[in-house]
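One structure below.
The other protein chains are all here in position, but one chain of the complex has been omitted.
Chain lettering (A and B) follows the sequence in which the chains are written, and residue indices restart at 1 in each chain.
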Amino acid sequence: MIDKTFYKNNGPFTLAQIAKITGAVLTDESKARTKIKEIATMEKAGADDICFFYDRKAKEKAANIKAKACITNDDLKTWIPYGVIVLVCPDPKQAFLRLNQAFYAEYEPSAGIDASAQIDKSAKIGKNCFIGAHVVIEENVIIGDNCRLEAGCVVTRGCKIGNNCRIGANAYISYCIMGNDCYIYSGTRIGCDGFGFNFENGRHVRIPQIGRVIIGNDVEVGANTCIDRGALDDTVIGDGCRIDNLVQIAHNDKLGRGCVIVSQTGIAGSCTFGDYVVCGGQSGFADHLMVGSGAQIAAQSGVMRDIEPGAVVMGSPTVPFKDFMRQVAFLQRNSKK
Amino acid sequence: MIDKTFYKNNGPFTLAQIAKITGAVLTDESKARTKIKEIATMEKAGADDICFFYDRKAKEKAANIKAKACITNDDLKTWIPYGVIVLVCPDPKQAFLRLNQAFYAEYEPSAGIDASAQIDKSAKIGKNCFIGAHVVIEENVIIGDNCRLEAGCVVTRGCKIGNNCRIGANAYISYCIMGNDCYIYSGTRIGCDGFGFNFENGRHVRIPQIGRVIIGNDVEVGANTCIDRGALDDTVIGDGCRIDNLVQIAHNDKLGRGCVIVSQTGIAGSCTFGDYVVCGGQSGFADHLMVGSGAQIAAQSGVMRDIEPGAVVMGSPTVPFKDFMRQVAFLQRNSKK
Partner (left out) sequence: MIDKTFYKNNGPFTLAQIAKITGAVLTDESKARTKIKEIATMEKAGADDICFFYDRKAKEKAANIKAKACITNDDLKTWIPYGVIVLVCPDPKQAFLRLNQAFYAEYEPSAGIDASAQIDKSAKIGKNCFIGAHVVIEENVIIGDNCRLEAGCVVTRGCKIGNNCRIGANAYISYCIMGNDCYIYSGTRIGCDGFGFNFENGRHVRIPQIGRVIIGNDVEVGANTCIDRGALDDTVIGDGCRIDNLVQIAHNDKLGRGCVIVSQTGIAGSCTFGDYVVCGGQSGFADHLMVGSGAQIAAQSGVMRDIEPGAVVMGSPTVPFKDFMRQVAFLQRNSKK
C-alpha cells in the first residue's frame, strides 16, 4: 500500500476508468464498476489492488497473483490465474506509468519565498515559484516561472534557469544556462572548475576555466552528480538527457539529445556524444572521444577510442559486445586446464 | 598524540585500569600502577603511550616499538622488544577498540535547537535533541529522542527518524522511515527519485517513484552516498548495515542485516541481498539480482548473475575467486609468448 504520509491517492478508480486512462481493454465488461484502491507489485497486490505483468521472466510471480485485476499484454495473459480480472494492452509498462500518474501525486510545496532565503536584489524570479528555506540566489540570476528551488540550494551569479525547473536541496548551480523542465537533484554540483592544469617547475598551475554549462530542455541530473564547466568552450547537455546519481561529466563534454548516463559513469574532458547514447553504470571514457548516436556502452566498460554510431560495446578496453562474450568464454575455458 | 582540540582525553589510566577495561592480562604485575597517557600507533608510541600489535605482517614494526606498553596476543608477544610492558589477550583489536572508547571522546554538541533552524509546526522532535544551524524539518516529520541533526541537513515531509540518530551536515532525508541508532553522514542523499523511465516517441518519460526508503536500526550510511526510494515497492536497508562513502543504491534494492558495502559500490535497481553480504570497493551489480547471505564480492567486481550464499567472487563479470586468480595467471603466462 502506498504510504499516504508521502503520496496523495486520487483513487479509488473503477476498472472502466482505468481502462480509459491506460487504453487497456477490459476483457470482462461486467466488471466495469469494480473499484480499485491501489496499484501494487504482483507479489503484494491484494483484493482491492491492481498490478501489472509485462516481463516474461516474472511469469512465476504472475501465476501467484492475488490482485483484483492485472494489466498485461496479449501474449502474457494466459499466465494470469483464474479469478483475476484481466485488462489487455500492447504496452503494459506504459499503461502502468499512465495509471500511476493518475492514481498518485506527490505533495508539492505551495508557491512562495521562504523568509530565510537570500536573494540578491538584482535577481529576477518568475511567477509561481517555490523558493525554500536557506536558498541562496546571487546577482543577476534569472529564474523562470513555476520553478521549485529546494532548501539550501545555491544559484550563483548570472545563471539563467528556465520555466518549470526543480533544483534539489543543497544543490549548487553556477556558470550555467538551463532550459525549461529540468530537474537537478539534491547535492548535484554544476559548473565547478574543470580539472585542468599545466605542469610548471614542479607545480600544477590551474588553467583558468572560463566556459559555462549549457543544459537543454527536459534534462534530469541525478543526486551528487558533478558537471564541470568548460575551459574555454562550454560543457553542453542536450535536450532530454537523463543522468543518474554520482556521475562525473568533465569540462567541454558535449552530450547530444536523449542520452542516458547510468550511475557512477565518468566521462573525461572534451568528449562529444551523439543522440540517445546509453552508458551503463560505472562506465568510463577517456578524453577527446567521439561517441556516435545510439551507441550502447555496457556497465563498467572502459572506453579508450571513438565509438561508431549504434555500436554495442563492453569491456575495458571496450570491444564489440559479442567479442567481449567470446573473450570471457575463452578465458574461462582455457584458464582451467 | 591525539589532538586535544578535537578529542577529549579521559586519561591517564594505570595499566591495572587498562587491563580491566580491555580484559588483557598484564604479564608483569609490578607495573600495575604505571600510568599511560595516550594510545598511539606502533611507529609513533613513545614513553607514556600504549600501542597494539595484532597483525603478523607488522612484525618488523613491532620489533621497533618504543611504547611504554603494548597489548598483543599470545602468538605475537615474542616480537615485542625487551623493556616494553606486555599485556596479552585473545583479541587485541577488540581490546584496542575498548580502550579507545574509554580513553577518548568526541565533543558532542549540547541539546538544543538553533534559532536559525526551520522547523514546521507540525513536526515532532523528541527529547534531548541537537538541531543545528540552518537545519530544515518539514511538515509531519517525527524525530525520536537524543538525535543530532547537524548544520544544514534537510528532512522532508513525513519522514520518521528513530532515537539516537545522527544526521550529518547538509544531508538530505526524504520519503524515509528510519529506525534507532542510525548515523547518516554529511552530504548523503536518501529518498531521491529512482532512475526509471519509459521511452515514448523519442522521450524518456519519468515513471513516478512512489515508494519509500526503509532503514533499519543501527545502520551507517557514508558521506555523499545516494539511496534512491522505491518505484512502487520500498528500498530497504536491513539492521546493522554499514555503507561507505559515495555508494549508489538504486530503487527497490533490499539489503539484509549486517551487510558491508565498501566505497563507490553501485547496486542497480531491484536487487535483493541476504544478510552479511560484503561488497568490495567499486564493485557493481546489474539489476534484479539475488545475492545470497554471506557472499563476498571483491573490489571492482562486475556482478551480472545471482550469487550463491557464501560465495566468494571476483572479476568483471564475476567468477569464483580461485577461477579469477587462475585467469589472471593464465593471461600473464600466455600473453608474453
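The criterion applied here is as follows: a contact is a pair of C-beta atoms (placed from the backbone, for glycine too) under 8 Å apart; a residue touches a chain by one contact, two chains touch by 3 or more.
For clarity, every value in this text was computed on a predicted model and none was experimentally measured.
Between the chain not shown and the residues B:Q17, B:N73, B:N140 or B:N245, the one that touches is B:N245. In the complete complex, the hidden chain is touched by one of B:I21, B:A151 or B:A311, namely B:A151. Per the touch definition above, the residue from A:I143, A:C165 or A:A250 contacting the chain not shown is A:A250.
Across the entire complex, the residue among B:T34, B:N224, B:N252 or B:S270 in touch with the chain not shown is B:N224. Contacts to the hidden chain, counted on subunit B, fall at residues 2-3, 5-7, 39-41, 44, 93-94, 96-97, 100-101, 104, 106-107, 114, 116, 132-134, 150-152, 168-170, 183, 185-187, 218, 220, 222-224, 240, 242, 244-246, 258, 260, 262-264, 281-282, 299-300, 316, 328, 331-332, 334-336.
One chain is missing from the display, and on subunit A it is touched by residues 116, 118, 134, 136, 140, 152, 154, 156-158, 170, 172, 174-175, 187, 189, 192-193, 195, 197-198, 200, 202-208, 210-212, 224, 226, 228, 232-233, 246, 248, 250, 264, 266, 268, 282, 284, 286, 302, 316-317, 319, 323, 326-327, 329-331.
Everything that follows uses one rule, which is that only the chains that are shown with their structure count from here on.
Centre to centre, using the average C-alpha position, subunit A and subunit B are separated by 28 Å.
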